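Please find one structure pasted underneath; my questions will follow.
Rather than the whole complex, this shows some of its chains in their spots.
Lettered A, B and C in written order, each chain numbered from 1.
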Amino acid sequence: MPLDPIQSLGESLGKAIIIKCKRNKTFKGILKSFNAHLNVLLEDVDYTYFERDSENEENLIEKTEKFKKIVLRGDSIVFIGINKG
Amino acid sequence: MPLDPIQSLGESLGKAIIIKCKRNKTFKGILKSFNAHLNVLLEDVDYTYFERDSENEENLIEKTEKFKKIVLRGDSIVFIGINKG
Amino acid sequence: MPLDPIQSLGESLGKAIIIKCKRNKTFKGILKSFNAHLNVLLEDVDYTYFERDSENEENLIEKTEKFKKIVLRGDSIVFIGINKG
């Protein structure tokens, strides 16, 4: 059997990854650590999400925020992408 | 392997953090303690959320409340941001 | 490491707290006991919630009910606020 999928993230420590979460939340940053529950520590993070326009709920507005570090809960994650093609 | 992502929060004890939860709830405050389930004790908290306008459900109203202390359940958390850039 | 966030609720036994749950449900009452899953026993409770107007689903109606005692499931809780500022 090859390496466990989560343990295979060890190759990406110190490298840029992309994390896609529920409700179209996206995090791009440097992977600093992770654990078996897929909780993740990221640095130099760009966080992109969509917010409903408060004046017209049918419009969605894309927003970006920057963080030096985040701890992201594994439960929120759909997938982690490595070396996007 | 570097420090577990949740344990790495130890560096932020006594410092200001931002916590983003499901449904655009945001908490800003001083991190006083946390556990392995990411339950968190915060002090001097600003809590910001969006509420539907009771007379026109398509409008969203931003609201803020202040609390001296809160215990926040880990299950509600999407991520914890440190040193926002 | 400081006290576990949930155990720190011990200081509030016998005191008034506010509990915010999913879907804008709010409970105010006296904290009588709790356990590690954040199940909570409250006394002298004011329970506030929003209900859709049965004749016009776009309207939300705020309602309040009183209870002598409630047992609240931890899974429903977003956060517990202490000493609101």
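Convention: a contact is a pair of C-beta atoms (placed from the backbone, for glycine too) under 8 Å apart; a residue touches a chain by one contact, two chains touch by 3 or more.
What you are looking at is a predicted structure, and each value in this text was computed from that prediction instead of being measured.
S.K.: Of the full homomeric complex, 3 copies appear; what's the total?
M.R.: 7
Quick note on the criterion: only the chains that are shown with their structure count from here on.
S.K.: Approximately how many whole Å separate the CA-defined centres of chain B and chain C?
M.R.: Those two chain centres are 17 Å apart.
S.K.: Considering the complex alone, what residue numbers of chain B touch chain C?
M.R.: Going by the criterion above, the answer is residues 10, 13, 21, 25, 27, 32-35, 39-41, 44-45, 47, 51-52, 54-58, 65-73, 75-76.
S.K.: If we count contacts the way the header does, which residues on chain C are in touch with chain B in the complex?
M.R.: The contact residues of chain C facing chain B are 1-6, 8-9, 24, 38, 50, 58-62, 74-75, 77-85.
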